[in-house]
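This part shows chain A:
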Amino acid sequence: MKRYHIFLSLILLILVVLPLFLDNYILGIFVMVFFWAYVGQSWNVLTGYTGHISLGHALYIGVGAYTSTYLAQVFGLSPWFGMFAGGVVAAGIALFLGFLGFRFGLRGVYFVILTIAFAEITRLIVSHVEALGSFSGIFLDFEPSFWNFQFSGNLPYYYISLALMVGSLVAVYIIEQSKLGRFIVAIREDEEAAQALGVNTFKYNMLAIAISAFMTSIAGVFYANYIFYLHPNSMFGMSLSIELILRPIVGGLGTLFGPLIGSFLLTPLSEISRAYFAKGGLEGLHLVLYGIVAILVVLFMPKGIIVYVRRFLDPLMKDKK
Partner candidate 1 sequence: MLKVNGIDVYYGDLPALRDVSIEVHEREIVSVIGSNGVGKSTLLKTISGVNRPRKGAIHYAEMDITRTRSSRIVEQGISHVPEGRQLFPTMTVMENLEMGAHFQKAKKAKEALLEEVFTYFPRLKERLKQEAGTLSGGEQQMLAIGRGLMSCPRLMMLDEPSLGLSPLLVSTIFDIVRQINDQGTAILLIEQNVYHALSMSNRGYVLENGKLALQGTGQELLTNAHIRKTYLGL
Partner candidate 2 sequence: MSNLIATDITKRFGGLLAVNKLSFELAEGEILGLIGPNGAGKTTVFNCLSGFLTPEEGSMYLGGNAIKGLQPYQICQMGMARTFQIVKPFPTISVFDNVMVGALAHGTSLQEAKSMSQDIIESVGLRKMRDLEAQGLPLPLRKRLEMARALATRPRVLLLDEVMAGLNPTEVDEMIDLINQINQDGVSVLLIEHVMRGVMALSQRMIVINYGEKIAEGVPAEIVKNPLVIEAYLGKEFLSAQG
């Protein structure tokens, strides 16, 4: 395993040092790579590891974004603290959703519909609340400072999103090795069998959804203070919910590095093709390219790209005795 650790540390070192060589535009692409990797990892906890498919995870991004922004604009509270408030609200909503789903035995498609419904209902509610910007959305004032979680240039955002991505990796790794991790995987594999073995599946399902929601909402805070505009359709909308699941699926659902690998592949593809096609006046064509890649991966590599990455790397990683 030692070689493996060295390999990972090397990659981390490269990522830390990389900004010295990159211009602001490329840095921006990396910010999004790390961002989507982080969001994907948060979603992975509920869907990849515990096995409950959520197609409404945008809900938690929106909750994080709107909560911290509201607290910042009305009470001047720094988003660094607003993050936790947003996380608590997100976890609270998730627990409510989880209660409805898990207590009443909603599984499979029915659970999916529940997640979609929650996101949609929240989107509609926020669209009608004046204090939250209603239909026009909220424009954030650009007042760069550490307290405000706003920065000029992509460099600070690069390091923050890198920290989030690495942090989520560590968090999920710890979960994986713990009792919690083993129980949620058991639930995914066979919930009935898990119950017969003494696992309080309701409790662990609730924990999984709360953790996933909390983590996801932090991404919302980041996002709000990166693009400076919140709108219910973009923050709670279906397209966001779908966008965030693509990378973990393509990379490898239920694996530690899947969301990262997926993001490193898809995000640059998305960003670069968007710019490329926009120049030629073919706006939106990047989505077609994007979709094709996703279809190809799902058809030929359903377990995700990580299977092939592992096959390639494992022989190289074997420690010399």
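Here, a residue touches a chain if its C-beta (ideal position, glycine included) is under 8 Å from a C-beta of that chain, and two chains touch if they have at least 3 such contacts; residues count from 1.
As a selection rule, all candidates are chains of the complex that A comes from, given by their letters.
Remember, it's a predicted structure, so these values are computed and weren't measured experimentally.
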Touching candidate - 1 or 2 - for chain A as found in this complex: 2
Residues on chain A engaged by candidate 2 in the complex (per definition of touch): 177-179, 182-183, 185-186, 189-190, 192-201
